[in-house]
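The other protein chains are all here in position, but one chain of the complex has been omitted.
Which chain is which? They are A and B, in the order written, and residues in each are numbered from 1.
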Amino acid sequence: MPWEGFEAMPLMDDDRLFPVDDRGRGLARSLYRTVKDLPIISPHGHTDPRWYAENENFPDPAQLFVTPDHYIFRMLASQGVALADLGVPDAAGHATETDGRKIWRIFAEHFHLFRGTPTRLWLDHSFETLFGIDVRLSSATADETYDTIAEHLARDAFKPRALFERFNIEAIATTEGALDDLSFHAALKESGWQGKVVTTYRPDAVTDPDFEGFVGNLAKLGEISGCDTATYAGYLDAHRARRAFFRSFGATATDHGHPTAATADLARVDAERLYGVVASGGGTPAERELFRAQMLTEMARLSVEDGMVMQIHPGSFRNHSAPIFLALGRDKGYDIPTRTDYVRALKPMLDAVGQERGLTIILFTLDETAYARELAPLAGTYPCLRLGPPWWFHDSPEGMMRFRQQATETAGFYNTVGFNDDTRAFCSIPARHDVARRVDCAFLSGLVTTGRLREDEAFELAHDLSYRLAKEAYRL
Amino acid sequence: MPWEGFEAMPLMDDDRLFPVDDRGRGLARSLYRTVKDLPIISPHGHTDPRWYAENENFPDPAQLFVTPDHYIFRMLASQGVALADLGVPDAAGHATETDGRKIWRIFAEHFHLFRGTPTRLWLDHSFETLFGIDVRLSSATADETYDTIAEHLARDAFKPRALFERFNIEAIATTEGALDDLSFHAALKESGWQGKVVTTYRPDAVTDPDFEGFVGNLAKLGEISGCDTATYAGYLDAHRARRAFFRSFGATATDHGHPTAATADLARVDAERLYGVVASGGGTPAERELFRAQMLTEMARLSVEDGMVMQIHPGSFRNHSAPIFLALGRDKGYDIPTRTDYVRALKPMLDAVGQERGLTIILFTLDETAYARELAPLAGTYPCLRLGPPWWFHDSPEGMMRFRQQATETAGFYNTVGFNDDTRAFCSIPARHDVARRVDCAFLSGLVTTGRLREDEAFELAHDLSYRLAKEAYRL
Partner (left out) sequence: MPWEGFEAMPLMDDDRLFPVDDRGRGLARSLYRTVKDLPIISPHGHTDPRWYAENENFPDPAQLFVTPDHYIFRMLASQGVALADLGVPDAAGHATETDGRKIWRIFAEHFHLFRGTPTRLWLDHSFETLFGIDVRLSSATADETYDTIAEHLARDAFKPRALFERFNIEAIATTEGALDDLSFHAALKESGWQGKVVTTYRPDAVTDPDFEGFVGNLAKLGEISGCDTATYAGYLDAHRARRAFFRSFGATATDHGHPTAATADLARVDAERLYGVVASGGGTPAERELFRAQMLTEMARLSVEDGMVMQIHPGSFRNHSAPIFLALGRDKGYDIPTRTDYVRALKPMLDAVGQERGLTIILFTLDETAYARELAPLAGTYPCLRLGPPWWFHDSPEGMMRFRQQATETAGFYNTVGFNDDTRAFCSIPARHDVARRVDCAFLSGLVTTGRLREDEAFELAHDLSYRLAKEAYRL
């Protein structure tokens, strides 16, 4: 066999993701060397503030790496593994399999499925750099790796705050719903720990009439904000109040995950009437969509008032499988991207606030065809718009390269905002930033070796893309 | 002139389609060396079973290479050559030009049009490997090449079965309509020849109300199946019977070529009513589309029953030119791809059967934007879904590379199914598989040289992509 003996090699190639030509690789290495140790700015993500607040050890390897990670469990499911066998809870919250070692063995047995995927890069990075593992995961090495990871996780040096410091995170943002009491952020504040963990205002549960419990959510919003959400004015005041509350825990940004990028700018009387319809649990699908659309414009207006950066993450068809949703609930790997229009969709909001100084709206997409056609032209002219990094399925080496290749020529680099890890998988954060830094260095190197950029500019840009742009765009 | 003397060089570069950097090229060569002689699994195509059954010599070179190949005659037509001058028959089946040599001279004169196309790669491969031709086709070499090919085609060693064996085909699937009596497959079975040639069930003529003669086709379906196609239940039973008949000639798969990927899952009473409407030749365009949609779900249910693999080939706008269709009939090079939605389209079928164990549905597309956005996420979670290889216009080096670049990071390799040649051009089969194997080796090599995959894994994957995945997915 031509590949005997490879199992024992280190998991990672030092030059991974760099160009293959000598000059390009050499320059990419030089660029990377200047950014690899920069602090991590993680301005958008989904880590649990409880971790930082309580600083408890993480549970077993399966609970850390497999069971909560939709990238992993959906791939195993796609090849016939039952989610229950991976400990993924059902709609009632009940997990069939709770034996971490059993879950880990199934995972290890299917590890080849991740060949060529970013998940594989993230996992190998974590295994090697955090746990010193130098054997590839497989059925043969399942128990050995499980034991190694479990042993590390029990140490103090692997508690959340220690890892946060080890990861060299300068600032991280979590994401909380509008109704969250931010108790973990409060506890964290009082703890005296110096790690910078801020929240992000994510009001979908009270801006999307199709969100579970929307009507009750509005009542709760009124209650906790002290505003009368029976009226549209009171409802908007409640948002004002909550946004201020979130800002008191460091929030600099809001986030909006709508099925489309539709915005609207209704006359006040029409907006009030529409609110009346949806707030009572009514409304046709078109009216519910119109309300979401109107809310994006209202949120942008509030951002003009209070300076919060607005993020729009549109285009996911959530919970695509009806039987899976019924049996297992949301977030079970069945969120599928859809074609997304931005040009007509954003016009009402941009006509309303698109020329406001101080406003920043960061656009994301799950539809890569929009990069060159819509997003770069829009961000390349509207002063309020910036392009978020490749998101979700596109947070990958090929995805990042396509983003730079398709967006840069029209939007340049300075209408982009650096990297978001956007993850709840804590251990993957350094790996994800490392991938982004490497791909950007490779892209910059390619521009230099093809005579489109000068070396000094590439070094400056490598720093900007790895650190400065995220910090500035998110005001962290 | 800087390029004098090149005409006499061999037609093919031994390293074609491999990476240009030394390490990448070396590894691609090594990978390719382990797969180039693997048997061909051709699980989906359109070769004529009559060839294998009767084993007659192929007619002249023009009839083999030019007249029946839509890749070739459409390109010549695009530059003003009349299809009649290429021997392409009109709607009544009459061919104006029947002199093979004349046709061949026109083809040779326009051979430069194929520069940079896969057709050129396939032709040069056939010319050189099958007929020992070492001069490029042009007006100057037209007669010489014609004579060489004609002389070879007259030999026993160039009869279909001899070529089948020479091509090292382990298994090939043809495609027949639901009403076909499979007489050539029957003759083949009785002949005692050991070549594995199976059929595929393609029921469009009896599932698409817009197909020519649909109402008559239903009557014929009833007659040959012995089922009462006047009722929906009888109609479905007729499918059951025909599928069983096809399986008795080796069929392991069905194939469905619809204008869109729409599926539906109507209540039984609504499906019966709809069948009544379309079976009598009625129905609005929307009802006819709904019937096609319903039939995909019914076919998937029958696949759950009988284990046949289901292939969906949506998105071709057939017979785009009305005057050409009127004068010359179907399949004259005027089938044009259209934007194709999968996310909403497939949901009814996937809600109905998407979690069934043992079901395999292979999705194809003519809309490459769906690879990363829709197809890879769907196949990367639904256990029944697999991604077919790049199809038709995308069955090309760039098309294959884009497929791997856009699908792999989300779906991995193991939700894909190897290569389909999908051709009626017999001599192109080894060439097409060779292109696919080379591109896959190049892609794998690139993953290794950029540190995203280990060498041993690349060797295993090269074998999987060239041979094993097709064999397993199609159960051959």
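Throughout what follows, a residue touches a chain if its C-beta (ideal position, glycine included) is under 8 Å from a C-beta of that chain, and two chains touch if they have at least 3 such contacts.
Not measured: the values here are computed from a predicted model.
Residue in contact with the omitted chain (choice from B:Ser30, B:Thr117 or B:Ser191): B:Thr117.
Summary of contacts with the chain left out: across A:Leu113, A:Ala142, A:Ala379 or A:Met400, the touching residue is A:Ala379. In the complete complex, the hidden chain is touched by one of A:Asp13, A:Glu287 or A:Asp341, namely A:Asp341.
One chain is missing from the display, and on chain B it is touched by residues 1-4, 6-7, 9, 12-18, 20-21, 74-75, 77-80, 112-118, 120-121, 136, 317, 320-324, 333-339, 366-369, 393-394, 396-399. Although one chain is hidden here, its contacts on chain A can still be listed: residues 19, 21, 23-24, 30, 34, 341, 343-344, 347, 350-351, 354-355, 357, 369, 372-374, 376-383, 385, 405-406, 408-415, 446-447, 449-457, 459-461.
Criterion: only the chains that are shown with their structure count from here on.
Between chain A and chain B, the superposing rotation on Cα atoms measures out at 120°, rounded to the nearest 5.
Averaged C-alpha coordinates give centres for chain A and chain B that are 39 Å from one another.
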